[in-house]
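Here the complex is missing a single protein chain, while all its other protein chains stay put.
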Amino acid sequence: MDGAGPRTTVTVCREDFDIGAEQARLTAGNLEIGAVVGFTGLVREMTGAGAISAMELEHWPGVTEKALEAIAAEAEARWPLAGLRIVHRYGPLAPGDRIVLVLAASRHREAAFEAAAFVMDYLKTRAPFWKKETGPEGGCWVDARDADDAAAARWQDGS
Amino acid sequence: MDGAGPRTTVTVCREDFDIGAEQARLTAGNLEIGAVVGFTGLVREMTGAGAISAMELEHWPGVTEKALEAIAAEAEARWPLAGLRIVHRYGPLAPGDRIVLVLAASRHREAAFEAAAFVMDYLKTRAPFWKKETGPEGGCWVDARDADDAAAARWQDGS
Amino acid sequence: MQVLYFAWMRERIGAASEEVDPGEARTARELVAQLSARSEGHAAAFGDLRAVRCAVDQEMGDLDMTIAGAREVAFFPPVTGG
Partner (left out) sequence: MQVLYFAWMRERIGAASEEVDPGEARTARELVAQLSARSEGHAAAFGDLRAVRCAVDQEMGDLDMTIAGAREVAFFPPVTGG
């Protein structure tokens, strides 16, 4: 927004992230930011027959980062962002663990809300991650949700 | 969501807030939360003739809290939330300072995104806060934005 | 009855609240007509009623709300929080 273009970074890692520190880093020194929208995805335990005790997140090293960077670039092209941050974990995770963080910063809240939702919808359908859940009956690969395809499709009408 | 109903709290205070700590408190012990959407509003410096050096946020003690609680209750009635947190500051603020935090937690991201956006739209048009900005030509009360009325109106069609 | 003012209405009137006898006024709009005559500051604060909101006993409403039996009426500009 200040000629230097938005501050955009993508990280794919095993380690957990610190939301407050990530947000402070994204907004530091830019006094034109009026709104930051953050999305955090967490591992759900579920209950009953679908209860899970652990999750393993597989990804495609190198290609995952490129996919997330392409999604970030698309978001920047669509909304006037001051900054965009994507962190996605892989490897072993437990219920309650954080999986993904998306932060979108802008002057006003509309762009920040829409960009964060857009990044999540595209990430869910375009970034090469695969979840395997461990439950009472062993390991089970998670099926893709039709709702995620529908959510991603809503951004394609106007483009 | 677990019979106990969502965990909802509202705070109106002079002090700054800690986003990471607020989010940890909201999600603690609830392993059915899959998504948390956070909105942070910040004081913008602006530039040129509209540049501001300070802001004073006036509110109506007692009534502000009731207004925010009513907005939170409306959000809970509309979306399946596991938790909702609203923190709004008042008093003197400077460019870059945090003004407001909204956190919405749910099983899936759609409800969390919509509830957080809804709370912000209603807060902007219904909670008794008034911003006075100090710029090069002295103090100036901020005008209400038509865009905020339009944003709030979009939630009224289906209700 | 207690009348409250906020933001630039408070500044123009020079007081955050005042005790008022509503007399014949039955609605907030009729109370405004009476209050406007109190001082130049009051007249300035109520100069453009499109920019005035009100609450009767802490319930938000429009200027045609009844004030019968009210203990408190508040006047304020459109809100600008968040």
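For clarity, chains are labelled A, B and C in written order, and residue numbers in each chain start from 1.
As a working rule, a contact is a pair of C-beta atoms (placed from the backbone, for glycine too) under 8 Å apart; a residue touches a chain by one contact, two chains touch by 3 or more.
The model shown is predicted, which means the values in this text are computed figures rather than measured ones.
Undergrad: Mind giving the shown chains that are in contact with the missing chain?
TA: Missing chain, whole complex, touching shown chains: A.
Undergrad: Which one, A:L26, A:L103 or A:L123, makes contact with the chain that was left out?
TA: From the options A:L26, A:L103 or A:L123, the contact with the absent chain belongs to A:L123.
Undergrad: Among A:V37, A:L57, A:L81 or A:A104, exactly one should touch the missing chain; which is it?
TA: Of the candidates A:V37, A:L57, A:L81 or A:A104, A:L57 is in touch with the missing chain.
Undergrad: Please identify, in ascending order, the residues of chain A that touch the omitted chain?
TA: Per the touch rule, chain A residues meeting the hidden chain are 41, 57-60, 62-63, 66, 88, 99-100, 120, 123-132, 141-145.
Everything that follows uses one rule, which is that only the chains that are shown with their structure count from here on.
Undergrad: Just the number, please: Cα centre separation of chain A and chain B in whole Å.
TA: Here the centre of chain B sits 22 Å away from the centre of chain A.
Undergrad: If you average the CA atoms of chain B and of chain C, how far apart do the two points sit, in angstrom?
TA: 27
Undergrad: Touching two or more other chains, which residues of chain A qualify?
TA: Residues of chain A never touch two or more of the other chains.
Undergrad: Multi-chain contacts in chain C: which residues touch at least two other chains?
TA: Counting only residues that touch two or more other chains, chain C contributes none.
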